[in-house]
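My questions will all concern the structure given below.
A single protein chain has been omitted from the complex, and every remaining protein chain is retained in its original position.
Chain nomenclature is as follows: A, B, C, D and E, assigned in order of appearance, with residue numbering initiated at 1 for each chain independently.
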Amino acid sequence: MKIKVILPVITKEFIDPTLEEVEKFASKGTEINAECIEYGTASIECKYDEMLDAPGIIKVAEKAQSEGFDGVIIDCFGDPALEAVREKLDIPVVGPGRVSMLYAADLAHRFSIVTVLENLLAILENRVMEVGLGSKLASVRSVDIPVLDIMNIEKLTAALVDESIKAIEEDGAHAIILGCTGFLGVVDNLRDALKKKGYEVPVIYPVAVAVKYLETLISLNLAQGKRTYMPPPKKERNILERL
Amino acid sequence: MKIKVILPVITKEFIDPTLEEVEKFASKGTEINAECIEYGTASIECKYDEMLDAPGIIKVAEKAQSEGFDGVIIDCFGDPALEAVREKLDIPVVGPGRVSMLYAADLAHRFSIVTVLENLLAILENRVMEVGLGSKLASVRSVDIPVLDIMNIEKLTAALVDESIKAIEEDGAHAIILGCTGFLGVVDNLRDALKKKGYEVPVIYPVAVAVKYLETLISLNLAQGKRTYMPPPKKERNILERL
Amino acid sequence: MKIKVILPVITKEFIDPTLEEVEKFASKGTEINAECIEYGTASIECKYDEMLDAPGIIKVAEKAQSEGFDGVIIDCFGDPALEAVREKLDIPVVGPGRVSMLYAADLAHRFSIVTVLENLLAILENRVMEVGLGSKLASVRSVDIPVLDIMNIEKLTAALVDESIKAIEEDGAHAIILGCTGFLGVVDNLRDALKKKGYEVPVIYPVAVAVKYLETLISLNLAQGKRTYMPPPKKERNILERL
Amino acid sequence: MKIKVILPVITKEFIDPTLEEVEKFASKGTEINAECIEYGTASIECKYDEMLDAPGIIKVAEKAQSEGFDGVIIDCFGDPALEAVREKLDIPVVGPGRVSMLYAADLAHRFSIVTVLENLLAILENRVMEVGLGSKLASVRSVDIPVLDIMNIEKLTAALVDESIKAIEEDGAHAIILGCTGFLGVVDNLRDALKKKGYEVPVIYPVAVAVKYLETLISLNLAQGKRTYMPPPKKERNILERL
Amino acid sequence: MKIKVILPVITKEFIDPTLEEVEKFASKGTEINAECIEYGTASIECKYDEMLDAPGIIKVAEKAQSEGFDGVIIDCFGDPALEAVREKLDIPVVGPGRVSMLYAADLAHRFSIVTVLENLLAILENRVMEVGLGSKLASVRSVDIPVLDIMNIEKLTAALVDESIKAIEEDGAHAIILGCTGFLGVVDNLRDALKKKGYEVPVIYPVAVAVKYLETLISLNLAQGKRTYMPPPKKERNILERL
Partner (left out) sequence: MKIKVILPVITKEFIDPTLEEVEKFASKGTEINAECIEYGTASIECKYDEMLDAPGIIKVAEKAQSEGFDGVIIDCFGDPALEAVREKLDIPVVGPGRVSMLYAADLAHRFSIVTVLENLLAILENRVMEVGLGSKLASVRSVDIPVLDIMNIEKLTAALVDESIKAIEEDGAHAIILGCTGFLGVVDNLRDALKKKGYEVPVIYPVAVAVKYLETLISLNLAQGKRTYMPPPKKERNILERL
């Protein structure tokens, strides 16, 4: 089984660490390929970035299907261009944000999302509503560290622990979702730190659940429903060849 | 007051009829300018189109603000890239879809939207939810005529009358929203035809309400809230110069 | 275009300042007339007042239509007797509360209402639900100043600033609605004071948006839908001639 | 225990049959008194009627408390002026509509209301929402017989049976609420007729449940909460002495 | 009229104090009988207990109907096995939790439940949702005293007062529901203590309202609807004879 991980940004430095992390969770026999977009933004921290990256994401996704990949992950918690790609492709397309919310909704009464910047709070709340899980959301919180600065694992973990505890104590969260797919390599530290302080809650790692979920879809021959994501009608379109 | 109407598609033939229609509703003293995008799609009938047109919309919108326009209308019922443009601009940005829903919610207990293709049904339902008006929606229906074929006013009106009556009789609609900004010049015919058949309901014309609403925002010095639509952080972005 | 502003109370002293404020926002060519009711209450601060004023409101509204007015504003944030008047009249009838909520729902992810007394908190929450915007409401707050004491602009503004900041910081509001049509002449001060303290949020002024919205309805030939607001059946009624 | 039943209309002919019916359900030792209003409307079939009757209802209710009654029923399914009277009085005030909905919500997964005229459909839907039971409502239906014509028991019962079966078969109702307190003396016939046709569903009779519920409140020393229904502030009010 | 109160636990010591309390509220002529289950748990403080007690509850309930009782109360705030018993029995079956929520929803804009342990918080929130009253819930709080330790009336009352005030001040509750049917003999003290501190809110006592509500159902010939609670199909079942 061959999976394409689309890094929906122009920052090629994200490819290797992401690939490494994704491969940790993939089953034996799953082949992973990661690819950035050519034209777009260095990171995604608002709708403005999502929209600028959308055509690039579509371009890489279409190529992936034509090259015989069995499924696609759009590797950003905001699931940018997810609906558009699902319309265009027949192979399953997975958004780590949606999947994380659904897993959290099964494992706990209420969940919080901890993301990078407060720019994303209203946007992610809207995403939760769209998935239909508004009544399960305790809160969306941010560590206030830009995506391009989250390499400092220690600082990031400390901030994640702080916000997670506030989510549990003040907002009533029973599970925590890491709200950025760039939060690499911190999930175990966060879980342990929370446990040490007496907070034993499921911590959902979007990269991990997205891989396992996509593998499940492929193995069960499932994909996005075409009554929801109808194929785009034919017409003139002149942007993809520019990118 | 100077208003920029962005036609978020590459079909320049839409400019003149739209301009003509918009000017009918604009107040004296309001200067209207309409502009297409360079790279994108010929029409918008799905999320795929919305995403491919988004960067072009952003480009025209940014230019409009820098050229001193007082407000922007993104002239498509799906309000493509609305959030992104609202983040980037300080002048008020109006989406005809959102405004039409809010007007309908005031005037009637429940409303239906009649749009072009069934590709848009789930998408528009999600839009209504996002605006927070899910409990006011009777249904979304389509005339099953592609955007590029809606110039046949007679055929279009007949189909709109049919679907509107079904919306009223079967779905319990008390108001009808024209769900495509390309439905030009049919609102009076539709209203009259419905009235003649005994259905006296408000028919919301998105082009008209968008213009009046934007004029109101400008005159009251109101615009999108910056706590919801926070300005995009600085970073490398390389797509707009390609378009 | 002739607009009747109904002051739904018996306090004639409200007429002049209201008229002055409304005229600030009306378009050139719009003729405004304001009128109190004869029998009712000095101000509206609870459902008890709303109910006692309802027949008087209806009486003035019916007269307005028969005198050829083009539209009516019931000038109280609680929109008293709005549904009843909308049933009886064919010309458009506007409630400043409903309209303010709808405008706020467009401009921001979540809004708060700041009103006079805590008597109104549950009542206004119910109003928001009725309009269908429950998921957009951050909170309803009160300055705890009775309607008849809000002439002290300085004290009022200070209290409005305080409650607005609490709404933003504690309740997550992204926009503020002035929750009393008697809050005259403070909107600019409030907006400036908030901005100076770093809170740049849309402040919705119900008097202003009601006027612009009614002008829009009249110019677009729109009014309340008669499937929602069906005309009252004929029968004996003996109260209006007493008032 | 002394209970005042307010007939919120000016039609004195309703007093005797209502009293007779209420007394059937009252416990031994409960003293019932029924009273019309002086100024208002002959029946209630829309918001217009509700508003015109509101001051009269308030007047009778205030008198009832001052005369030592232990509780009040406002005998109309629309619960007109309920909130206002609850604010003003300390003794428990019961609305037959609210109580019927709450009983139905306990006994069945989903309920329908069958009322007199379609004028009331949107109004009653809003009432259900306000009580918080929107997710329990299957539908509101009408027999299309005006209040003043419902004395023809046979015709009324036939229409109620028809609409109840449609509510069950088409809307998924598991219980039926009689949506007019003027539907006197038909509940047993309706229940039997439905049963004979194979539809064994709870039929909620608002007059009956209102009496039993008010007796319960009085005996348990319960009444409307004063944080929800805060006492009206003092001020000039000049209408009650006119009525 | 003969009512069976099922104590859904194996602790026979609960019978006498419960019986005493129930009889306080029953009407003259109502015969009350209380009975424990043979096999189950000493108290109910989680879903695990509810499930272990369910067959025992069913056994006692079936016996009650066959012995000619007119109605059944399952005397635990969590309403364990309520749906199952309602399916099997024709006589009315009442759950004190559901009824308390419905009464509170009538009397106040929003209510809080104060229960024994935090194990029950998510469970009771789900119950409120199931009844359809999610929008009326201010909060669920716990006194953190296990069921088997609540005999210390003084300590219990103090804790209830504390949590009730927090519910009012911090969560916006306008009514308080005692969230455990084992909270016997404290309702008056709690109400008085709250009143003395300036909090005059309805306090709903589940034992009392359950008795009055069941009496009402029996006297009006009402019971659970059989379209919601359909009779269990015939099949082999081998557990009840073991208990």
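Following the convention adopted for this analysis, contacts are C-beta pairs under 8 Å (C-beta built on N, C-alpha and C of every residue); 3 or more make two chains touch, one makes a residue touch a chain.
Here the structure is a predicted model, which means the values were calculated and not measured.
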{"item": "Among A:Ile44, A:Ala108 or A:Cys180, the residue in touch with the chain that has been omitted", "value": "A:Ala108"}
{"item": "Touch list for subunit A against the chain that is not drawn", "value": "25, 27, 98-99, 102-103, 105-110, 131-136, 168, 174-175, 200-202, 204-205, 208-209, 212-213, 215-216, 219-220, 222-228"}
{"item": "Sites on subunit E contacted by the missing partner chain, in the whole complex", "value": "10, 39-43, 45-58, 81, 83-84, 87-88, 117-119, 122-123, 126, 129-130, 146, 148, 228-230, 232-233, 235-240, 242-243"}
{"item": "Interface with the unshown chain - residue positions in subunit D", "value": "109-110, 135, 174"}
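In the analysis below, only the chains that are shown with their structure count from here on.
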{"item": "Interchain centroid distance [CA atoms averaged], subunit C/subunit D, Å", "value": "30"}
{"item": "Per-residue multi-chain contacts in subunit B, two or more chains", "value": "109-110, 135, 174, 228"}
